[in-house]
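Yeah, one chain of the complex is gone here, protein chain that is, but the others are all in their spots.
The block that comes next holds chain A.
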């Protein structure tokens, strides 16, 4: 059923807001253009009102869920390449079917590969969608510049250092895949384009490559790493904005060196102007512009450990791409409830909320310390399929998985090998584990990932002009229907 004038009004529904609240409000969309409308403007300026009204019976009309870490689904593995045609068919199949889990956008992960495969694979993962499918946003290369001891299920033989810095990235991923954003997308379809690299900042050369990647609009995520607190902090200061599957494949929280996990609690005191790291494995100091600031803060002067360090200014820490956000307060303050400004923003973090990869207590701990950075991910393997039975399943290279409920092991080991949880289940789990409201859980699977990926004008939001991708939840978080670009593409059969 379509609307006579192409406009639809959703009524009697709760709309998740960007602050995590749920408000009872109508939403107007243009089903032809597949976008959300500014209803008041449509009414007064365009003198139109929707001809079709959909009563959602008090359920939740959420922005479509975004899964920004997923390895495959329905038997198709994003990291297995046979030929172009088979790969594209696989991508399309996943895009068409994944909507039953409420996911309308996803970022496919390519895990560590033999290096000659990358240029081809990443080239195939341009933004993609069909009128009835979820949107593939681009690609996420997880590896090969990761730490051997935290490799998880990644093949050790293929891990690499990035001794030549960004050149090493170009050589592995393909220079053409790492060009400035605009050039990479080429065909200007309306889908936003996302590229993401997970690497370990302590691996030789990675810190050097980081800054150049960020400059080119590639999102850098810290993961599969043993970075010390100093190195991890420095990576954030150089533009890394995300932590890959928090708690997994990284040092556990140690109170004297809280490492990557500790970034969630980054102290305003230490995150302030003083450059943190002196022991970087890469040649970090050379990368920083060495201009003196006009006025040096007294705190800064006092705490400068060497004359050489004095030359590094606050603004020197911030790259030109991320102009000085906040300057830390030079003194203590008296405003209850206010946190002294940070000189850098704490990173987003992806967290697998299947109850297996992270204990519910750990999930709550992370969320409590940095709610705005929390992003729910599935990190699901190719056997993700809500219809699939337990048992032994083929992986690749002759290896096999054992699936027990939502647990997934490499056959013959106790190594967790990714998950098979769906993102809608993660939302419900998250609300249970943390005790947060459903609206706040939804935010962690919609607005937060969109914000992290820089696509919050198009996806993960109900702002006017954003894509009309929706997940309709009942009030217990069960997906009832999924909409993509203004069309209903899936409904739960009762």
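Observations, loosely collected:
Everything that follows uses one rule, which is that contacts are C-beta pairs under 8 Å (C-beta built on N, C-alpha and C of every residue); 3 or more make two chains touch, one makes a residue touch a chain; residues count from 1.
Please note the rule applied: contacts and distances are computed from a predicted model.
Not shown: a single chain whose UniProt protein name, out of "Glucosamine-6-phosphate isomerase", "E3 ubiquitin-protein ligase RHA2A", "Bacterial surface antigen (D15) domain-containing protein" or "Trafficking protein particle complex subunit 11 isoform X1", is "Glucosamine-6-phosphate isomerase". Touch with the chain that is not drawn comes from one residue among A:39, A:233 or A:446, which is A:39.
Checked against the hidden chain, the listed residues A:48, A:164 or A:406 yield one contact partner: A:48. Chain A meets the missing chain through residues 11, 26, 38-41, 43-44, 46-49.
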